[in-house]
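The complex appears here without one of its protein chains, the remainder shown in place.
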Amino acid sequence: MMTINLIILPVLLQFSLAILLLFFWRRIFTQKIISIAGSILSIVVSASLFSAVYDGEILTMQAGNWGPPFGITFVADTFSATMVLLASISAAAVTVFSSVTIKRARMKFGYFPSFHFLVMGLNGAFLTGDIFNLYVWFEVIIISSFVFITLGGKKVQIEGAVKYFTLNFLASMIFLTAIAVLYGLAGSLNMADLAGKIKTIQNQGLVQVTAILFLVGFGIKSAMFPLYFWLPDSYHTPQAAISSIFAGLLTKVGIYALLRVFSLIFIPDAFMKSLIVILAAMTLISGGLGAVVQTNMRKMFSYLIVCHIGYMIGGLGMFTVAALSGAVFYLIHDIIIKTNLFLVGGLVYKISGELNMKRMGGIYANYPLLSLLIAVPLFSLIGVPPLSGFWPKINLFSESFTTANYFLLGSFIFGSIITLSVLARFWSEAFWKKWEHPVRKPHIRYYDQMPQSERAMLIIPILFLSFISLYMGLGAENIFRLSNQIASELIDTSAYINAVLGSVTTNVTP
Amino acid sequence: MKHLTFRTAASFLLPLLLLFSVFILLRGHYLPGGGFVGGIIASIAFVLHAFAFGLGQTRKLLRIRPMGLMPVGLALAVFAAVLPLFQGLPLLTGLWLSKPIPVIGLVGNALLFDLGVYIVVLGVALTIIFSISEAV
Partner (left out) sequence: MEIILAVIVGLLYASGIYLMLRRSLVKLVVGLVLLGNGVNLLIFLLGGLVRGKPPLIPDTATYLGQVYADPVPQALILTAIVISFGLQSFAIVLIKRTYVVVNTDDMDQIHSTEEDDDY
């Protein structure tokens, strides 16, 4: 029984957790316990799914026992299982962190149930093999994120929420339009089935238009160059734990969808490749320039998200095995590191009580060991060898050189230098500088006022994620083996298609 | 709004609409209808009552908070969805009793799923409408 349904178990577990938490609507303490225990259980479940597909086997499940391509298919190949595992790791870290940082009043408005609905949506989006079902999971994700972005109802939050809502709604509508056109063209929604059918369509011009519609729809969600303006205007408004799950996973699910759709259904031609490469370069440059001018810690981090999206899209644009491997490695690294970066931001805020870097200072003098811990994710993000950010960049840099995308190579280097300078400024302002005028604000609960147990709840998630980053850096050959396997599966999709469709002939006229 | 005709009509319409919503729920598998539409009709019944007698009366009539319906319905739907797992079948596979039950017809886990949807939709719609009209 478990072999077929192991695929859906990560989704089902999160769903059951969310329902269970809804029954304990007012009992905050019970909610915390269930949420943390459930998140740890979900790591176990997704790890077992990962180990089941790691040797290259592809699991499929037909919901409702309908034969493919008519039913909704769930597929777990190496790529999706890896993403599910990373999502559950990040989510577990964030649940622990949020159990002390989120305000009680906000927890009473259903913080934990919404959190598990969000993770359920993420898992579903990673595991589905049906393009309309992907849309449904995207909606599950954004509806839960709307709850998060408005939780608290402050002026700046509501204003951020209006922008966030409008542009995400627009992205969903463009995505749905693309699905409508695709269904009209090919008469199928199963992604593996579409991969075969799309080649036989006469009107290839319309196929290109559909591809661009998908690019725009996913581009808004993943904060690509001309479409990212909602992100820096809204990601800094919610509390630290919430922005860290947004930063780590919400834009990355857009990247996942781009990688999946553009490797399986719309295989990029020369025009598409150069378009994506240019967009990636512009994302790197504009996101980087945005980060430089910010003095607000959270806005600076938000621009860094945009900047680093460019690495992954650039890897997709070059579309070779090595480049895709680099992009996938970067994606794996980025999910963990961006979650950790925003958790670090939350911790720095708890210590200093300030968001503006100019008014921070003296953290290194007061907390030397803690600063050392925080240095690990920051250095990984910059890409100091041998930490995790360094390895994918080797692939991306060399591949952009061999495919003669020199402009992209230049912007890759530009992005790295910008990241270095921005984080160096953050380090020197917040950690090394002497704290000029320490102001104590009465309404903030500072780090040094917390009991030991609460401090541990802040440190453990950061320690856990830093440890994983360290493993990715020092054990890079394992991650490279994984990302190479994923990249070759993305280029050669026959195994995926065979696993989904099997021997079923789909020659029924649409 | 609180005209005598309307109030009298509303007090008769509430049970009628609820009955109709159950009818729509039950015929849903092969004919137009189902959990979503049924839930919407049931919530309309309560909204009509709230228009006629005020929110406080409707809340008293309902006894439970509409928010509390959501987890119950969701749990029912998930239970119906995972039932096939125990027989080694994929999620959401339709399981049917061998003999039809009089009046209702052939019963399977699809009905249980629809019942869950009905309860969730009722809870969600009432929560949304009540909270909007309370805030005005």
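Read from first to last, the chains carry the letters A and B; within each, the first residue is number 1.
The working rule: a residue touches a chain if its C-beta (ideal position, glycine included) is under 8 Å from a C-beta of that chain, and two chains touch if they have at least 3 such contacts.
Predicted model only: the values in this text are computed from it and were never measured.
Student: For the chain left out of this view, which of A:R26, A:R104 or A:K441 touches it?
Tutor: Touching the chain that is not displayed is residue A:K441.
Student: Touching the hidden chain in the complete assembly: which of A:G67, A:G184 or A:P226 does that?
Tutor: Here the residue in touch with the unshown chain is A:G184.
Student: Which of these, A:A161, A:L264 or A:A327, touches the one chain of the complex that we don't see?
Tutor: With A:A161, A:L264 or A:A327 as choices, the missing chain is touched by A:A161.
Student: Give me the chain A residues in contact with the hidden chain, please.
Tutor: Interface with the chain not displayed, on the chain A side: 132, 136, 139, 143, 146, 150, 152-156, 158-159, 161-163, 165-166, 169-170, 172-173, 176-177, 179-181, 183-184, 187, 189, 233, 236, 239-240, 296, 298-299, 346, 349, 353, 355-356, 441, 443-444, 508-510.
Student: If the missing chain were put back, which residues of chain B would it touch?
Tutor: Those residues of chain B that touch the unshown chain are 36, 124, 128, 131-132, 135.
Everything below uses one rule, namely that only the chains that are shown with their structure count from here on.
Student: Can you check how far apart chain A and chain B are, centre to centre, with Cα atoms defining each centre and the answer in Å?
Tutor: Chain centres of chain A and chain B, defined by C-alpha means, are spaced 36 Å apart.
Student: For chain A, which residues are in contact with chain B within the complex?
Tutor: Where chain A meets chain B, its residues are 1, 4-5, 8, 12, 15-16, 18-19, 22-23, 25, 61-65.
Student: Touching residues of chain B toward chain A in the complex: what are they?
Tutor: 67-68, 70-71, 74-75, 78, 82, 84-94
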